[in-house]
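All protein chains but one are shown in place.
Chain naming follows the written order as A and B, and within any one chain the residues start at number 1.
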């Protein structure tokens, strides 16, 4: 059989590096589509002129375009037989990606633990995206629950990686040349700087977007993510197409402009959970909580650590009394962004 | 509260200039999307070679891409609390926009009049779009009805601007270098030149397009227009998403190719009304009426003034016996385009 059956739990070996297929050149076309798919308005990703005024040679590709492109390549090797996408950690954007750059990705297996049911196991991988010069542009850890092909296959020695709860401010990699010293708040859309946000502050982002099937499929294909469950209405018994979790990330991030217009560049993804599945017809809303703040060595540039929650309902509920995510919560993402001080 | 509540009627001051946020660099990506979203076939906007044969350095961005981009930036400041988008006047395209250009927009408040109900008022603004060199590329007057935050707020002195019924031919700004002296009618798609059109002539454009939710949202987001009513199915009591009026403009303009293939560049918008709301599922049709014709100083280039009507039904009805727009009329737009003589 020449088609890809995907890997099963017993196919992964600790320490193995999987080079993912199909490199991808990104251009202004992907950027335009990103703006059509999400209500993205971050000035640094919208305007070459604004980016130049911030010390960059031109507007970089949106960080999440980079994330989705790198992630999409991993799907045929990592998550084709995944039962669940369990989490992210230690994600860092290491270098801007420019129109014309070509991205590849590779994943190292850094953890394996069979489940007690003997039918599946958890695989941890550290995925690295690189540009055409081999320079890393992004790396992150992701763990997924993967089915076993054969329940009788022996369990590997359990190795669970020790992952940081969050990227430490000192470990953030900052884009070379970036300066917010002459930052134009009026053009950026809001007057709020790092000092205007308090740790613990919660911002409800007001807007909502009702998702259509065509939109999430266009987006998911754009990143060459081929998981059947997103595209084939006959795949699930209920006839619904599960929306790629990254679509919800991008939607929520774009909605967060309204209140966080100056949280310009994502530099780290500390963690993330796709708390509940999302389907077409859902009106997605978002809220953010300020988790931390830090200084950086770049002129005028601070870092803000944010919890970004996508929700199918108004309000800022996160967990119920039982400690579980509220049923309307779609995404709980923890990230660092750069913001003018 | 850090999210943008939008401005209310009493927040506008006569003469004030509002600089709108989020400059935008346009590229071949936006052009490709425009061709995917609308059945646009104007040769000058489709082919660099055709544009060069007409004396331009390359194919400019479609005029309506420019209009929507400039307009989109105004939404958070002008129409977030608008009850109705009342009209346009004195719109002029002042300079072509090329792929790679970055647009900004700003609006001057040129008129204010509180409604007799004390709950809202009309705001007139003159919006100007500029490129990265600060050169104006488009300006137009738009007026909207905006809610008051506080009915008790005092009414400003009423100032209603004196607006031209149409841009005079002598005031049209013509693209530098444009020539239709060697115009290739076969490549453009139709043999008709300015002399073939009679004032009063009506052209029914034959084709129809049934609109889907995903399409109008992709388009509206592409222009970074964030009005909730276009995206959030929970916003209106009837669960419908109102389609951005500009989507209907672009759709009708593209449909008008069939009969007006040589009405190449829009140089002025004399007026416009979104006569009735448009929703997903509507099959949009279009017809045009020749309102006027004029010569220009450019070789082989004439100007044609057209009424462009988008309709949810076949036929060329405009108004009922009561003088009101027929219920199927979606758009009544009055514009000048350039056409070979």
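Just so it is clear, a residue touches a chain if its C-beta (ideal position, glycine included) is under 8 Å from a C-beta of that chain, and two chains touch if they have at least 3 such contacts.
Note that the structure is predicted; figures quoted are calculated from it, not measured.
Across A:97, A:194 or A:217, the single residue that touches the chain missing here is A:217. The omitted chain makes contact with just one of the residues B:3, B:47 or B:234: B:47. Checked against the full complex, the one of B:103, B:137 or B:188 touching the unshown chain is B:188.
Along chain A, the points of touch with the absent chain fall at residues 2-4, 19, 21-25, 27-30, 32-33, 76, 99-100, 102, 104, 132, 212-215, 217-219, 221-222, 224, 226, 228, 231-235, 241.
Mapped onto chain B, the footprint of the missing chain covers residues 27-33, 35-39, 41, 43, 46-50, 59, 186-190, 192, 196, 203-210, 212-215, 218, 258-261, 281, 283.
Here is the rule we use: only the chains that are shown with their structure count from here on.
Averaging C-alpha coordinates per chain places the centre of chain A 36 Å away from that of chain B.
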